[in-house]
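One chain of protein is taken out of this complex; the other chains stay put.
In order of appearance the chains are A and B, and numbering begins at 1 in each one.
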Amino acid sequence: MTPTSRHRRALLRLLGAAALAAAALAASPAFAQPIVVRDDRGTEHRFASPPQRIVTMLPSLTETAWVLGVGSRLVGVDRFSDWPAEVAALPHLGGLEDAQIEAIAALRPDLILASTSSRAMERLEVLGFTVVRLKSESHADVQRTVKLVARVLGTPERGALLWQRIENQIDAAAARVPPDLRGRSVYFEIGGGPYAAGTASFVGETLARLGMKNIVPAALGPFPKLNPEFVVRARPDIIMGLRREQAALAARPGWDSLAAVREQRLCGFETTPYEMLTRPGPRMGEAAALLADCLARLGTAGHR
Amino acid sequence: MTGTLQAHALRVRLGRRDVLDGVSLQVGTGWTALVGPNGAGKSTLLRALAGLQPLAAGRVSLGGLGLPRPVERARRLAWLAQQGEATGELTVRETVELGRIAQLGLLGTPGPADRRAVDDAMALTACDAWQDRRLHELSGGERQRVLLARVLATAAPLLLLDEPTTHLDAPHQVALARLFRRLAHEPAQPRAVLTVLHDLPIALQADRLLVLERGRLRADGAPADPAVQAELVRVFEGAIRIDNGAAGAPRVALALDSPPAP
Partner (left out) sequence: MSAASPAAAVPDADADANARRRRRLVGWMALVLVAGIAAGLATGAAGFSPRAFWADLHAADAALILGQIRAPRTLGAALVGALLGLSGAISQGLFRNPLADPYLLGSAAGAGLGVVLVLAAASLGGAYISLATVVWIERLGVVAAAFVGALTGVAMTLSLSRGAVHTLRLLLAGVVTGVLLGAVSDLITVASPDALRGKQAFMLGSTSFLGWDALALMAAGLAVLALLVQRYARALDALTLGEDSAASLGLDLGRVRLVLVLALSLGTALAVSQSGPVAFVGLVAPHLVRRNAPGLHGWLLLASAGMGAALLLVADVLSRALIAPQELPVGVVTAVLGGGYLFWLLRQRTAP
């Protein structure tokens, strides 16, 4: 063998050993990369390892954490979280505005998931806790939230999977909408207002994916408080909302002129499914299915 | 040093009415009584002299110069309100001590001279027995004496008193009248005491009478002066009768039996 080929073989062996060593190092958990995320407030958070004690202060974030498989790591939720049934056993820590600081601190969480700014969250940050703030108002927000939470929890691939599943569910639901109902206008009422879910809201986006039109244009914002006159004039083909409030629709002045009311083209939901419909979280796919079921029912019931 | 208090052509307008219309006068040492029918403008005139009333025209001067700034003014003249607006929670002594603000200001520390002034003022008005009672525990007349003591405690040489005798019973009215006379003629420190009075019998005891009617000064002179008396009877529409009795001051009585003047 020539001296150069001997050198070359030694070099190759050296490189091979180095490559093996590098691979071994990369796989070793001791050198795992720290998790770095930037939340919706712009704050950067670093986690050396995935958090093990999680507090969620919003029902949609509770559900997201659960669906991503880390329900066992939840140590506390907010007062409005009610799905799944298992969270009833967890300590309920108040709402965003009146969170029980002491109770939260006593749980020693290493991650607190919350939404928009609130005084309570600021206080918790001052006390040294990690608060990741996530906005969830549109489908894009939910997608981003789901993926970010999955990354924080150390299982980034589950985030993509979850979002894919939601998308598939919405597509499947869209396929179930009767063709002659497509393009019809919908008025989705949010209780106590009445507020409407407009095109710009996540509910509106779901309805759009199902092929329905919304009487509330995007320009009015996600959840405007409408003049009832606007609704009557817009003559929605279908009215959706809480079942118990739909019973009184005919009593509203002028509303019995609406074909949707007279012909009972209504989608009234009980409280629990209604809450699922109005949470921008991992169950948006099932929510879409619920809406499609109602539309399918209306389709087969026969109408003009 | 009193300095003469002078008013030049005072005009005060409240709403659309001229409450005071061109009043000019001069107040020196001695006891002057300001009388007149209801609505004549007596209280307004007193407030104007004290510098508490905005003037539409005219001016008030003290010792030849304009009214000094409030801090200096408070040392030279003291004013007693017609209706006691005092909330009444302070004790008698604490109320009278407030008069010393005129000399001490907000932050001055009271000394023995201040304590003496307060004691003297309370003695002059005979309220020293109830020093530590609260104002609202006293009767109307007792409260009035305390508020007068507050004014006396300021040690100001010029006293403007708006109806200081209203709620008092006869013995106390007499005592006050004697007090005014004494203060006005005290040899060491004669004061100028100007009192608005409804009580004509007391008013006629004063050294000088000012008769005010509908914002104008109708008479200015000694109570014994017949011109002054005639004007007095006129402004009261003949409802009173003045008797220049034997000795002593003229006496006034209500003319119940004689017909009212035209």
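In the analysis below, a contact is a pair of C-beta atoms (placed from the backbone, for glycine too) under 8 Å apart; a residue touches a chain by one contact, two chains touch by 3 or more.
Since we're looking at a predicted model, the values are computed, not measured.
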Kindly name the visible chains that come into contact with the excluded chain. A, B
Per the definition of touch given earlier, which of A:Arg108, A:Arg165, A:Arg235 or A:Arg297 contacts the omitted chain? A:Arg108
Which one touches the absent chain: A:Ala48, A:Val126 or A:Ala248? A:Val126
Of B:Gln6, B:Ser61, B:Thr91 or B:Thr166, which one is in contact with the hidden chain? B:Thr91
Touch assignment to the omitted chain, from B:Leu107, B:Ala170, B:Ala188 or B:Ala247, lands on B:Leu107
Interface residues of chain B toward the undisplayed chain are 47, 50, 52, 70-75, 77-81, 84-91, 94-95, 98-99, 101-102, 105-107, 119-120, 122-126, 128-129, 131-134, 147, 150, 154, 172, 175-176, 178-179
On chain A, where is the contact patch with the chain that was removed from view? 91, 94-103, 105-106, 108, 116-120, 122-123, 126-127, 135, 195, 221, 223, 225
